[in-house]
Structure formats: C-alpha cells, structure tokens
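A protein chain is absent from this complex, but the other protein chains hold their places.
Coming up: chain A.
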Amino acid sequence: MAAVQDGQMELDAEKETKPEILSDGTSNLSGNTASGTLSSSPLTAAPAGGAPKMEDQQTLIAVLQFLKRNKLTDSVEILRREAGLGEDQEDSQATDGSGGGKGDVDGGDANSLLSRVSITSAAAPQSVIIFHSIIFFYSYRFGKVGGADDQPDVSVVLSAYSQQGDPSLYQVYYSGLKNFIESVLDCHRAELSQLFYPLFVHMYLELVYNNHENEAKAFFEKFSGDQECYYQDDLRVLCGLTKKEHLKGNEVLLDFRTSRFVLRISRDSYQLLKRHLQERHNNQIWNIIQEHLYIDIFDGMPRSKSQIDSMSGSLAGEGKREVNKAKVFHGLLKEPEIEVPLDDEDDEAENEEGKPKKKKTKKDSLGSKSKKQDPNAPQQNRIPLPELKDSDKLDKIMYMKESTKRIRLGPENLPSICFYTFLNAYQGLTAVDFTDDSSLLAGGFADSTVRVWSVTPKKLRKVKSAADLNMIDKESDDVLERIMDEKTASESKILYGHSGPVYGVSFSPDRNYLLSSSEDGTVRLWSLLTFTCLVGYKGHNYPVWDTQFSPFGYYFVSGGHDRVARLWATDHYQPLRIFAGHLADVTCTRFHPNSNYVATGSTDRTIRLWDVLNGNCVRIFTGHKGPIHSLAFSPNGKFLASGSTDGRVLLWDIGHGLMIGELKGHTDTIYSLKFSRDGEILASGSMDNTVRLWNSMKAFDEVETDDFTATTGHIHLPDNSQELLLGTYHSKSTPVTHLHFTRRNLLLAAGAYNSQ
C-alpha cells in the first residue's frame, strides 16, 4: 500500500509538468468529476428538459433512503458526497415524500420506493431501469459489506414473479403458443418464434420462484430442446436453478429479469399474436409479454429468419431501434499542424538524398489530409484532450515520416506477418500489447507479473536514482539521455505489483506509461522510466478484464466482472464516468480513434458504444452468439469489428448503427482484431492458432446503406466470408493473443507457445 501511495506522489510530481490538463477540463470534466461515479448516469447528465433537476434529486433521495434503510452506510456517504446533497435536504424531502413507505417492513418498503420512483419519473421511463442499475451497482459494490444475505433488491426484482397460476398448466400454455406459432404463415413464424426463448425463461423462472420444482424441471426438459442453439449457454445456467433460493444472487437471471427482453416484431405479426392470446384468454402468457418483454413494433414487412438470426443472440434481445438513432460523431479529429520541425527534418533528409522535389509533394499530401474537416467529426474540444508536448510532436513527426514509407496493402499486396512467440510461458500469458511505434512489447501473465520487452536493439533503461540525478547537468542538451542509468539496461523488465492474473495491458501513446488490469480488481499505472508502479486505481473490486489508454493518452477505460466500464483519467483516483448497462461482464474495452467514444464488449453478447462526454450509451449492437473478446475500430472511425467465442467476426457501421458484415472462418475464440493502418485489411487472431486476413475494404464497399435499411435496421448480410478471406496463416501451436500493425503496415502477432 505504501508503495502505491508513493507512486501517487510521484505521479503528481510528474503531472506538474502539465497542469493545464486539469484546469483545461473545467467546462465539462470538472463539473462531472465533481459528481464522480454517478456522472455516468443521466441523473446529472440528463438532457435539459422541463424540470429534470427536481426529478433527479427526488430519485437520488429515494436511492439514498433505500441505501440507508439497508445499512449501506458507505454507499450513502459516497453517494451523498458525490451528488452534493446535504443531509438535511434529504431528510426533509424524505419526510414529505414517502409517508407510508417508512412504516413497512423490508420488502414492502422497497416496493413503495419503486412505485414512488416510477411516479416521479413517469415522463422518462428509462430512468426506472437506470434506477435499478444504480441500486444494483451500489448494492453490488457494497453488498458484501452490508451482509451477503441481506439483498432486498433481489426480492423486489423477483417479487414480480409471485403471481400464481396453475403450475401444471404452464406446459399447456407454452405448447399452445408453440402450436399456434408453428401454424401461422411462414412470414410470421420466424418473427413470432423469437418469443419462445424469453417466454420459456420467464415461465421457468416463475415456476421456480413459486416453488414448483418438479413442474419446472418437467417444463425445462420438455421445451429446452426447442430453443435456438446459441442460447445453450444460458440454458445451462438455467437448468441448474431449481430452487427459489438459487434465484437470489444469480446475476444472469437478475439481469434477465431487470431488463426487458427486447423483440422486434412487425405490426402484422404482433396483431396476430395478440388476437390469438386474447381469443384463448391466455392471460399467463399475455402477462409475461406485458411485464417482461419489450416488443418493438414496426410497420412493414416481417423479417426473414436469417435476418432475425443475424441480430439475435444477446442476453436481452435486440437493441431497441431508437437506441441506435443517436448521432455519433465518428469522424476523426483534425491532426494538429506541426509544420516547422517537419520541414527541418525533411530538409535534412532530402538534402542528404539530394531530392528536393519530393519534399513538396509530401508536404502537400500531408497538409491536405490534415486540413480536411470531416463533417462527422466531433468538435475538437468536445472532450478536453491533453496538449501535445514537445516529445509528442517529435513522435508525430516520426509517425508521419514512417507513414510515407507505409506499404499500401490490398488483396494483391498482403502484409508480412512477424510472429512473436512467448516461450516457456507455461500457459500463463494472458494479455499482450505493443506500443504504437512497435518498439516495446508488454505481456501480462497469470503469475501476476507484467513483463516489458524491447523488441528493438535499444535496451530498456531505468532513470537514475534521485541522488544521481542531482549530479547531472540539467542544462545540457542530452539531459534526457543523461538521466538514464546505463547499468540497468536490459532487454526486458518485470513489473511486480498485482496479486492476480493480469488480464489487460495497454501502453500510453507516449510510451511513458503502461496500464495493467488484473484479477485483483485494480488497474495499475506503471512508469516505463522508472519501471515502478505509480498508481493503483481501485473501484472495480472484481476482476478487471480489460483496459486501454485513449489514443491521446491521459484517459483510459477499464471494464470488468462488475458489469460496468469505467473511464478514468490518469491523475484521478476515482473514475470520471461509469458506463453501466451491460448485463454481464464487460470483457473488452476500446477507445474510438477520436477518443470521444468507448466501445465495450460483454459476456451478455452485446457491444455497446458509450459517449465519453455524457456517459450515454449511444449504440447497442446485437448479433454475436457468444461472449465478445475482441474489438477494433477502423482507422477512419466509421466501422467497428468485433470477435467472439463463436469464431465469427462481425462488422458494424457506427454511423448507421447497423451490422454490415459477418466473417466466418475461425473455429475458436477470436482474441485479437486489428485493422491495417489504412483500413484496407482486417487481421484476426484466434485461439485456433491462426491469423486470418480479411478484405475489409471490400466488405465495407459492398454494403448498401440505403435509407430504408438505415431506418428499419433490417439488414441483408451477404454470405461472402470466403471471398473476403485473403489468407490463413497457421502457427504451429500458438494461439494468437494480440495483433498489431506497425506504422509501415507490417503485421506483428504475439502469442504463447502451447506445448501440448
């Protein structure tokens, strides 16, 4: 612990060189950071409506009361501090707010609380769910402090199941509906078949909740085989649940319950269903549909089976149509203009070579590129970004020089792949990252260590000790060179500090820092100058599966088992934003190239895109049939690729919020995805020991994003994986953990040799 504290101070000391970042964030950041953890939810960042303030406050107070009653004092403290509420204020509000609720015992009291919140927020139905998630989050975070069995929120959630029906009739109801759906016209059948799974789960849970164990088992055995194969994982969880007590504390099912399963059904099909259920007076099913499902009705042709299949598979159904309607500024930020040093460098280089002509063309191309303003780009200062340091500028120059030497890739011109194999890793390699300039390589290991290698001849050196630093001449030109201690030069360094397997590593763009996230619930920031830990960011409390630096540094995002992703700034020990909404672990997190958005993939088989500015979820992509383990943004920021355990890569158009491609070929989990520097080629690396190259340009070009598709969200995916596959490269026995394109478009792959 002491080490961490020291680290903190060191960090602060270093940060003094750029205090402008802190003050820079005044307009947006500081306001939000004041509200800390909560700022992610629309409670504070809600769009300015009529009187959202008042409602928000009431909701907040309700939450506070709720927490208080359950003796979650820590949470109350933190929430109050974060929200900036005085105690008296809350009390006064509470007394005139909920009279009857106070007298009740635990369960009822929570109910009344709920109803009160729903009254206040009737105008904005979303906030109920938000409220849920907040309660969840807090109880989740501190639930164990307050006592594990004291989980009234669970009973609130589950009490909805308490309605009684004749348990023996459940099978009759379900098979009745099944018969009906199987007898309707083909065009409706596919759509209505979507009902099977959520109905099945809810009916089963109702049976279990009402202690009809045998009926539940019989029900499960009879109908579980009918469900789509991609729900098998959930069914496996479900079949273990046979008792009411089991329902408590099973997060998956709580999620299922709290979030309504979203179905998209055409109006015709819906009418058909409604008529059928009303004719049969099949109230049981109708109630479930009313209470637990969200049916998103659209006008027009019913969708085909393949259309539905391509979008379904997630834990909570498809995303609603309107969630993907928000505007996303997916364009790139304007490149900062770095003229003078560029010229200098170029002059030198060209004078040596004696080709002065080349200089002009080069300059023009670079200049025109950076000046072009993308209409989809966010404002330059939409989120405050750190100012460029001199060293950053130098790096930019290097980058530009390198990029002129970049190989133009294409189907006729495939990249070379250099494979870095970790030997003797004993199955312990869990995460890998390369620096952008491909000079350093970091590996996270199951034995809690992080190791950094230099893959160039330049060795890794530490900074001299403080005493030695005093000796050197600070005015000399090569002071940066002088501070390094030659005696410590080595090809690799080991960073000790975590107390659990390291699941994510990420270099800062300036190569001075390294982030690592671990099973121990922390994210650690390491200095690559001293090779020591600077900060341990605590908050997740549960394993942190992934972390990544923003492309501009300073910010980073992390996601973990607690089902939230968090946005941090390196100089804040608490997160700036919490992105809550996923129904299961957040498995991977990626920054958009313009740093304004964060994409997260999750075990609930959805991908969400979050706005860093206000913490809103702006896109929900469904379609994967397994947990998502890799994400990659295209370099132009327009597209997103995602890979999952089902071995498929899906391509998404961020602007339209649509799935635009499916790349089939891998036979195992895809752990790594990367676009080439100019976006021509997508490389995917998988557990099946292969690297595959895909023609991403062709995949994107072939997409017809007409208005109809864009508005309805009905997509027709061409099955052209084989045409898009450019190459498959087998390694001997090395699963591919990470892929990286160098600035010249050489593909680097990394993985640990698996001797079995």
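Just a few scattered comments:
Note that in this section contacts are C-beta pairs under 8 Å (C-beta built on N, C-alpha and C of every residue); 3 or more make two chains touch, one makes a residue touch a chain; residues count from 1.
Just so it is clear, contacts and distances are computed from a predicted model.
Name of the non-displayed chain as stated in its UniProt record, restricted to "Auxin-responsive protein", "Transcription initiation factor TFIID subunit 6", "Protein YIPF" or "Signal peptidase complex subunit 1": "Transcription initiation factor TFIID subunit 6". Summary of contacts with the chain left out: across A:Thr435, A:Thr587, A:Thr600 or A:Thr622, the touching residue is A:Thr587. The chain not shown here is touched by just one of A:Ala377, A:Ala425 or A:Leu640, and that residue is A:Ala425. Contact with the chain not shown here comes from a single listed residue; of A:Gln232, A:Gln271 or A:Asn381, that residue is A:Gln232.
Of A:Val76, A:Ile181 or A:Leu241, it is A:Leu241 that touches the chain left out of the display. The chain not shown here is touched by just one of A:Lys217, A:Arg511 or A:Lys698, and that residue is A:Lys217. Taking the complete complex into account, residues 144, 148, 217, 220-221, 224-225, 229, 232, 235-237, 239-243, 245-246, 250, 411, 413-430, 441, 443, 445-446, 451, 453, 455, 492, 500-501, 503, 519, 542-543, 545, 561, 585, 587, 603, 627, 629, 645, 669, 671, 687, 691, 693, 722-723, 725-732, 735, 737, 747, 749, 752 of chain A touch the chain not shown.
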